[in-house]
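All protein chains but one are shown in place.
Per-chain numbering from 1; labels A, B and C assigned in written order.
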Amino acid sequence: MAEENYLYFPGCSVKRDARSYEKTAFDVFEALKLNVKELDRWWCCGATFGLAVDDVAKHLGAVRSLIQAEIEGAGMKTNKLLTLCPMCFNVLKRVNYLLRRDPEKLENIRRYLRDENLDYNLSVEVVHVLEVLDRFRDRIKKAVKRRGDGLKVAPYYGCTPLRPKEIGIDNPESPSIMERIFESLGVEYVRYPFKTECCGAYVSVYNRKAAIAKSSMIIIGAFKAGANLLVTVCPLCHYNLMLAYNSMKNKPPIKIIYLTELMAYLMGLDRNIPPDIKSFLDSHIGSRGENG
Amino acid sequence: MLDGIDYSEPRIGVFVCHCGTNIAAVVDVKKVVEEAKKLPGVVHAEDYMYMCSGIGQQLIINAIREKKLNGVVVAACTPSLHYETFARAVESAGLSRQRYKIVSIREYCSWVHFHDRKRATEKAIRIVAAAVAEIRDNKVYEPIRRKVIKKALVIGGGIAGMTAALDLANAGIPVILVEKEPTIGGKMIQLSVTFPTLDCAQCTITPRMAEVGKHPNIKLYTLSEVIDVSGHIGNFHVKIRKKPRMVDPEECRLCGWCANACPVEVINEFTRGLSKRKAIYLPFPQAVPASFVIDEEHCTRCGMCVKVCPVNAINLDEKEEIIEEDVGAIILATGYDLYDGRKLPEYGYGIYKNVIDSLQFEQLIVPSGPTKGRIVRISDGKPAKRVVFIQCAGQRDVNHLPYCSKICCMYVAKEALMFKSKVPDGEAYIFYIDVRTAGKGYEEFYKKVQEIPGVKYIRGRVGKVWEDENGDLIVTGIDTLTGETVKIRADLVVLALGMIPNLDKRLVEKLKISTDEYGFAQEVHPKLKPVETEIGGVYIAGAVQGPKDISESVAQASAAASKALQLLTKDEIEKEPLIAEVDRERCDGCGLCVATCPYSAIKLEDGYARVDEIACEGCGMCVPSCPTGAINLRNMTNKQIHEIIKAVYGVR
Amino acid sequence: MVEESVIDKIIRISGRNPNLCYQCGMCTAVCPMAEFMDVKPHQIVRLVQMGREDVLNIDAVWVCASCMACVDRCPRDVGPGIIFEAIRLVSLRRGIDKLDYKAVEEIEAAPTLALVTASRKYTG
Partner (left out) sequence: MDWEPWLIGFLSKWTAGIAAESAGVNRVRYSPNIVLINVPCCGLISPIHVVDAFLQGADGVYIGGALPPANCHYKVGNFKAFKRFYLLKKLMKQFGIEPERIRLEWFVSPQYRKLAKTIDDFVDEIKKLGPITGGVEE
């Protein structure tokens, strides 16, 4: 299996709401010499994992995508399915984990699939972009073109990359994977208590006030710790954080951006960075900028 | 022939126990008896409600006498519980215990097959049939006698190990006490006061340490570890690795010039990291042996200390020693450690300086401690006015320690009381799930702490601890009784981390004892044999067996010493004669068994294999190696195994 | 056939055992949404333990964000968050849904992800 080869599962939000996240991510992959290929076909992961034990049909979309990855992966010599959106990561990995652990569920799913002449051999490994970047920290270090002086970054993980702990990419109470990436990028980061606190997730649709309260707490916590940049990897967290930020009367001078936007900027890959973010970063880095 | 018992034809009695309903509710006992009667060699079978009772034992004794039984099979609970009970009954009727067997139809049958009465009964019948087949061919061998070495080894110099060592030494038994640290004293010496009497812990333990240090019957090896154990009950051979102290304890005058001169500063483990010490140091003023010691790992061999020592006590070239000793009994008392708080990052242990564990808090209370008894924030040394205690931190939790460590409720109450006595205007918040105060005077003590104004017990959990921009700790949790969330700004957070066994896996392997699923040393029976291990002559004492407080540790240490004394006061003990035996008719002297034996107990003599009966441990590993079937394990011969299998499958 | 009670159904489709709960309150202590809940997570588990069918009327289960913090930290592996999902499902399977799409503010600005997830969670 080639270490640099990944299949890529986009998901709805990356394709519609977080375009710059995906585009900058691919710019970064290219700079890191990673071969990332989008699935020819993919199905909605379901956006949330069905928690009830009798609820297998909800996993079907995810299983279809896993099967597709199994098939395409064979040609590409990889079994790794990369996701940007941690919701997709969470659902796909949990479904994968469930099928591996529970032969009864697997059999049940197979019964559905048999009608379509499909089968799943459990070979796919679902990985999140953070794990991949962590693995190639050496390359990141080499690819950095701008110095991040003047930036103080608050990492924000949210829930879905970390919980439940069986599928999480790091210690759910005290993750450090993003911090390691920041170190490779050469930017300073802050310690604040809310990096794994829930942003409010989909509750923003049902109880907007609650979601805004949670997200505001995160932003203020990061700001109080001295951050001027709040970095996320999730389109839903990004939305809720922006919702909270925009609802604030006294807006703290802190910018909410995707990790790959920051990375692309520091690697000098500006073409897909949204102009407001570009100018924010430019203004903070100021004259100490380019060194490469 | 023994006491007029005729062994020419098998006359076996089978005794099936109901164990109340423990067996009888699942296994059809009557049917087992009926089937047993049909087995070859069986002349008598009966059942009884409690075979282990006096009446039950009498049934067996009477049957042996009246029916002229020469073999007895008891189908009841496990041998580890009642082997001896029935062995003594059988012997009192004049029958050798080698013609008796107890098989479990409770642990091995009724308790695990309660879902299938029919098959459980069938299985019980097969178990009985196998036992009858085995006993039918058992021979009576003369016991093998071994000398007992009247000396004991105690591993661990904490309160349990010291107590056991002193009990034995005072009874006239020479004791070797092995301690890993440079001084004895264990965890107790790190404590401030003890609950519920609030006695000063150091004042309680130091006289005992001194007694150990100067007792003529105790040979103390500090900085030492047991690295190998061989032999058996009454005669163990142990190897001890003694690390170099590099300071001669006989010469050291405790002047401390060496430490002043030493340029290397490291974290002091005795204060659990709350202070620093030098690479040459005195662990604490009352250490036994009373001598400085060089920390081999951190010493740079600069030689400054050697230059200033007025009595030339320091020798930087001292090497480690391997000491070998022979002992008759071993007492394991290696105690406990605290669960690693870093596994609870949500509480900030190891992240924020002011989040500490309970032993660190003890060090803040002790007048001779790193803060001279002042209770302060570790981060900046400011007085700590508000302390939050989190009980059951990482305990009673399937993600961490699933068990309860038993003592935390009490020591947290004590620590809160000591805090309030030192900081009268302070506030102590105690998060608890249940308060467990099972012990003499414990509930009263808890009540006393509750009465103190400023001590607030909160029934609930802490979710998270973090440090705000002012360096204060913020504790968020829930009070389940009001259902309200709680947020407390605190100077210190104290985690009541659970007890984990301080028991090296290699030592367990050397001693061949077993451990429970959490790594605590396993006793033979939780109620009746709490200090014995499965290995004869090896006893356990203190928290290495399970969480317990000081008084229980001391009681258990004395119990272990008493058990060891029962062994060591004998001149010789009988070893079960169930060893390997060579049939010279069949042996062709090929020597394969010689190579197989892990104890070198088989030698070739005059072209035949011969088993050394003292060295043979009776494992039977040599048996399958013999191409002619000439070597057999006594009372578990190839023929008997064949008969056992036949019996198991003879049942229809 | 005896009809399965609401509580039995909740227990069955959650696959968890609420009777193992010893009411430590950890779930509530770690719940990011607890402050917006009328009945706290540990209290909901308690009501399920006591066989109270009116747990179906508790709004708090709809405030749960399925963040899994309580499931991860529960010392007895009761998984309160999973029991809440089961409670929601019992309602949803009866056709009771909780989302009024017309009332969603700025629906066109919400990311697809939020809408899909919310639809699954609130309408079944």
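Please note the rule applied: a contact is a pair of C-beta atoms (placed from the backbone, for glycine too) under 8 Å apart; a residue touches a chain by one contact, two chains touch by 3 or more.
Note that the structure is a prediction, hence the values are computed from the model and not measured.
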Shown chains that the omitted chain touches within the full complex: B
Out of B:His18, B:His44, B:Arg99 or B:His113, the sole contact with the unshown chain comes from B:His113
Touch as defined at the start, partner being the missing chain; which of B:Gln58, B:Asn170 or B:Asn638 qualifies? B:Asn638
Sole contact to the chain not displayed, among B:Ala130, B:Ala201, B:Ile314 or B:Ala630: B:Ala130
Quick one: say which of B:Lys382, B:Lys512 or B:Arg584 touches the chain that got left out. B:Lys512
Full-complex contact with the absent chain, from B:Gln57, B:Ser104 or B:Gln190: B:Ser104
Taking the full complex into account, what residues of chain B touch the chain not shown? 78, 80, 104, 106-109, 111-116, 119-120, 122-123, 126-127, 130, 506, 509, 512, 514-517, 522, 534, 578, 596, 598-599, 617-621, 623-624, 633, 636, 638, 641-642, 644-646, 648-649
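To be clear about the criterion, only the chains that are shown with their structure count from here on.
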What graph shape do the protein chains here make by touch: line, ring, star, complete or other? complete
Between the Cα centroids of chain A and chain B the separation in whole angstrom comes to 49
Averaging C-alpha coordinates per chain, one finds the centres of chain A and chain C separated by a number of Å equal to 26
Listed in rising order, chain C residues that touch 2 or more other chains are 35, 72
Considering the complex alone, what residue numbers of chain C touch chain B? 22-26, 28-31, 34-35, 40, 42-43, 72-73, 75-77
Touch list for chain C against partner chain A, complex: 12-15, 32-33, 35-36, 62-63, 65-69, 71-72, 81-82, 85-86, 89, 98-99, 104-105, 110-118, 120-122
Residue ranges of chain B touching chain C (in the complex, touch as defined): 346, 392, 396-400, 433-434, 459-464, 476-480, 483, 485
